[in-house]
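Here the complex is missing one protein chain, while the rest keep their positions.
A, B and C are the chain letters, set down in written order, and residue numbers restart from 1 in every chain.
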Amino acid sequence: MKKVKAKVISQAELSDDIYDMWIESDLAATAKAGQFICVYPHNESILLPRPISICEADREKNILRIVYRVVGKGTKELSYYRDGGDINILGNLGNGFPLEEVAGKHVVLMGGGIGIPPMLQLAKDLKRAGEAEEITAIAGYRNDRLFLKEDMQKYVSVHVATEDGSVGTKGNVMDAMSALGIRADVIMACGPMPMLRAIKQYAKKEGCKAYISLEERMACGVGACLGCVCKTKEKDEHSHVNNARICTDGPVFNAQDVEI
Amino acid sequence: MKKVKAKVISQAELSDDIYDMWIESDLAATAKAGQFICVYPHNESILLPRPISICEADREKNILRIVYRVVGKGTKELSYYRDGGDINILGNLGNGFPLEEVAGKHVVLMGGGIGIPPMLQLAKDLKRAGEAEEITAIAGYRNDRLFLKEDMQKYVSVHVATEDGSVGTKGNVMDAMSALGIRADVIMACGPMPMLRAIKQYAKKEGCKAYISLEERMACGVGACLGCVCKTKEKDEHSHVNNARICTDGPVFNAQDVEI
Amino acid sequence: MNTKVTIAGVEFKNPVMTASGTFGSGMEYSQFVDLNRLGAVVTKGVANVPWEGNPTPRVAETYGGMLNAIGLQNPGVDVFIQRDIPFLKQYDTKIIVNVCGKTVEDYLEVVERLGDTEVDMLEINVSCPNVKEGAIAFGQKAGCLYDITSQIKKKAKQPVIMKLSPNVTDIAEMAAAAEAAGADALSLINTITGMKIDIHKRTFALANKTGGLSGPAIKPVAVRMVYQASRAVKIPIIGMGGIADTEDAIEFMLAGATAVAVGAMNFVNPYATAEMVEGIEKYMTKYQIEDINALVGAVE
Partner (left out) sequence: MNTKVTIAGVEFKNPVMTASGTFGSGMEYSQFVDLNRLGAVVTKGVANVPWEGNPTPRVAETYGGMLNAIGLQNPGVDVFIQRDIPFLKQYDTKIIVNVCGKTVEDYLEVVERLGDTEVDMLEINVSCPNVKEGAIAFGQKAGCLYDITSQIKKKAKQPVIMKLSPNVTDIAEMAAAAEAAGADALSLINTITGMKIDIHKRTFALANKTGGLSGPAIKPVAVRMVYQASRAVKIPIIGMGGIADTEDAIEFMLAGATAVAVGAMNFVNPYATAEMVEGIEKYMTKYQIEDINALVGAVE
């Protein structure tokens, strides 16, 4: 784990306000699907690091990809970075998705909106490991401005849900799951809280496993400030209370272990 | 007076930590020698405008020149600006040197260190007006890394004083004045406070006029905050106390009117 | 769409004001901002006689803010009445005069002199940290604040705004004391006392050693105090402290301010107040807010 000044390799707008950036850094060599990095804005009036999931890591070329939505000052600044520019990042943070849980299973990857990016590296790694029996991805979008779908299709079959019904199933990823009659042994997901809640409930009912990636406001990103906790079912080993740190104990949790 | 986003035309390092920047702005059209502009840093953690004297104004080409020393965060940032970049400026501020005071007189322009820049436009304007009987400039430097001397020589004869004695008279501008036996009817000066004090004293003794450009920490630059005052001999017309605002009532004052 | 707000019977065309001491009497900034657009101009503090203020340096920059120790330099109430009020009367905006003093008598004298002028409201600065004589004590003890407020209320012909100091343990207590003494409105916050040291010269950055911190850096403290004060009293509040743009202005209104004032950020963006007047209208349109008063205290 280290903080480095890295170089921006390329930047492109993928969809409305959604940007795609490649960064050159040896952090790529050890990055795991589901981990994230923190980006420190250059604008000194905003100090805190911005957590962004690793979307792809090319471990040979030492390059990392992040895909992010512009929502505030920090991500706005990011979207102005140009090729060759400096970017200050801290990584790799958190634990990735548990790849050891998939042998012989049908794994369903679910990404909603700006939760889709981490699913790409996950699809790639699961495919490469070759242990899962089947891998299916379901990606939920607002409208027909799909992003990362084609990238994911290189590794797994991808179903689409759109809120406006313009492509694939109308509705969210859960709607697509039932409409298509997909049955999962293991779900791995990232997306908005209502989606994650629905997945947790579904997994409990169906008796399948679900690993979900959570979000919370962060200050340190490394487990020191206790800013980013989520409620846990059992007492957490580090905190000795029912709180786990999303940045270091997560961001990926077994859905049944957390209160969301 | 207005705040504008202008374009940097060129930037060069003139001497150790001294930079020379040309800016495209129609503020040039009305700029007077001795006036200044305020530059607002892009770095949002430092908010206040930085006052910098107008070194040259090309009223036809609508370009302004500033020459400044890097001393802190704001001027450091300025020194990173490149051709075509944006610069936020407020201008034109303050009153210039009183050009109407020179008819038939021997005017001596005195610039010390980073007080030299405003003398260039002044030399140009005095020369162009052609009313002064004689114009002499004395520029004081630390060492032989002279700057703006050749520019000034295009308009007036320039004598040099250096602290280390490497060029011209060893010492400051006052030393050069006496060493060279120069006698002034009117002095116009900008430079460090000890130099300005010496000029005030000299002018009083010799019975000549001296106009000096003062510096003080500023917040607004436009006369509203009362941050930048200097003590005056008489009650000031605006403040009704013995304080004048350097930004609006100055920065150029008759040396005998201010307590320095 | 209604952007009018009313404070102690005085109607303002919109809630955007200038913070005392950062806008002179409007003359300088009238080059940038059409004063007719503003809810009110709040003037620099005025005393019974001219004040010299503090030695320089009077201002220093800090991270996201600035320190000032102007020391309430002002030309005195006579010049103010002759020169500044007629200037401001040319515009269709309200005039709020900030009043300072070293003793209760000083304050009362200014208040009385202003009684027959066309000033709309008085803002009593009992919270300036930059004057040695200690007027700030009036603003730091609830008992003193109560006393001076009630004495001023007895003499004042215009509605009285008490301007509170943030340099207190309990802002709600201070707000309640001012209200109990009859204040018509409150304004807060004044600057927070701060200090800067030049580590190379090993001297104070300000001649006065301490100064008042203002600007975006202090906004969270100001929002908190406006919130706490607004929950403690019924009288309206004018909020200030680091307001830079429309979003900040709305934040203060949601916290409980009926009007807002822009201080140090005028220095950074001379157009700030005018932009805010427009920005608030846009925000109201976006969120379909008919009456701006619906925003006051509307945080949940």
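The definition used in the following text is that a contact is a pair of C-beta atoms (placed from the backbone, for glycine too) under 8 Å apart; a residue touches a chain by one contact, two chains touch by 3 or more.
Predicted model, so just to flag it, every value in this text is computed and none were measured.
Checked against the full complex, the one of C:Thr103, C:Thr117, C:Thr193 or C:Asn293 touching the unshown chain is C:Thr193.
Considering the whole complex, the residue from A:Val8, A:Leu48, A:Val167 or A:Ile182 that touches the absent chain is A:Leu48.
Looking at C:Thr117, C:Asn167 or C:Asn293, the residue that reaches the missing chain in the full complex is C:Asn167. Touching the omitted chain from chain C are residues 62-65, 67, 140-141, 167-170, 192-197, 199, 202-204, 209-211, 213, 216-221, 223-224, 227, 242, 247, 250-251, 254-255, 283, 298-300. In the full complex, chain A contacts the hidden chain through residues 1-3, 40, 44-49, 90, 216-230, 238-243, 248.
Here is the rule we go by: only the chains that are shown with their structure count from here on.
Ranked by separation of Cα centres from chain C, the top chain is A.
Distances from each chain's CA mean to the overall CA mean are smallest for chain C. Chain A and chain C have CA centres that are 47 Å apart. Averaged C-alpha coordinates give centres for chain B and chain C that are 36 Å from one another. Of all residues in chain C, those touching 2 or more other chains are 64, 216, listed in ascending order.
In chain A, the residues that touch at least two other chains are 45.
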